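The structure that follows is given in the form of structure tokens.
Right after this comes chain A.
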Amino acid sequence: MNSMLDRLAQEFHITDVVERRPGLTTISVDKDLAETLIRELRDREGYTHLNFMTAIDQIEHGMFTLVYMLHNYERKSTLSVHVDIEREEAEMTSIHTLWAQAWTYQRELRELWGIRFPGSPRLDEDFCLEGWEDIPPMRREFDTVEFCERTFVSRDGRHTEDPREHMHEVMFPTRGGDN
Partner candidate 1 sequence: MIKSLSTEATLENAGLSPEERELFCNARPKAYEPYPIKAVEDFANWCRANSLWILAFGTGCGAIELRPLMTARFDANRFGVAGRPTPRQSSVFIIGGYSSVKTLKRIVRSYEQMQGPKFVIALGICPVNGGMYWDSYNTIKRLDQYIPVDLYITGCMPRPEVLVGGLVELKKMIKAGQCDGANRYVENFDWYKANQKRVIKNWNMPDYNW
Partner candidate 2 sequence: MDEWLTRIGYFSLTLLIVTTYGLIMGAFIERIIAKVQGRVGIPYSQPFINILKNIFKRTAVSHGVMFYLGPVFRMAGGIGTLAFIPVIYGSEVFGNFSMAGDLFLVIYFMFFGQLGMALGAGESGHPYSAIGVARGLGQMTSYEVPFALAVIAIVIQYETLSITEIVAAQQGGWQNWTLFTNPVATAAAMLAFLGMTGYSPFDIFLAPQEIPIGPPTEFHSAYLSLLQANRALFGATKLILFMNLFFGGATGLLELMIKTWLIYMVAIAVGVAFPRFRVDQSIRFFLKVPTVIGIAAIVYVQMVIQQ
């Protein structure tokens, strides 16, 4: 595993190799070489199963991190390939030519994050959000509670308790301090 990564690190400029747990390693690669690296992993290194494809919203750095989770049945190890793309006008090459089922993940990414994959089949279909008019809801600037209060009517008499306040004031009132 490490020898494979050393070999590939030279060619593909792989960074941030972290072993999360035995059997799961994450690596980062540039956007331009990502598809070639994934193809190399699928064809020559035995990572033939695409577990899933998703995105992490790093709003502080102004980018999305696409995560491709690949699995190798012989070595029984999972490799997670992280690719950074910019947040505004997010676009990435489509991998539906490598795994046909990737079109579902790419449709979901377009619907919920707004990341486009040119060439991916059925990309502009609405799957869970029919008639959605707001920004893609999985972006962190989308305030879901405010949207809820704006769109849906709730019933009166809802009473919320913060557990921390409840413990301070009701359960342990004599104990002081803010720890």
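Some points to look at:
What we mean here is this: a residue touches a chain if its C-beta (ideal position, glycine included) is under 8 Å from a C-beta of that chain, and two chains touch if they have at least 3 such contacts; residues count from 1.
For anyone wondering why these and not others, all candidates are chains of the complex that A comes from, given by their letters.
The structure presented is a predicted model; accordingly, all values stated were derived computationally and were not measured.
Of 1 or 2, just one candidate touches chain A in this complex, namely 1.
Those residues of chain A that touch candidate 1 in the complex are listed here as 126, 128-133, 137, 142, 144-145, 147-148, 151-155, 158.
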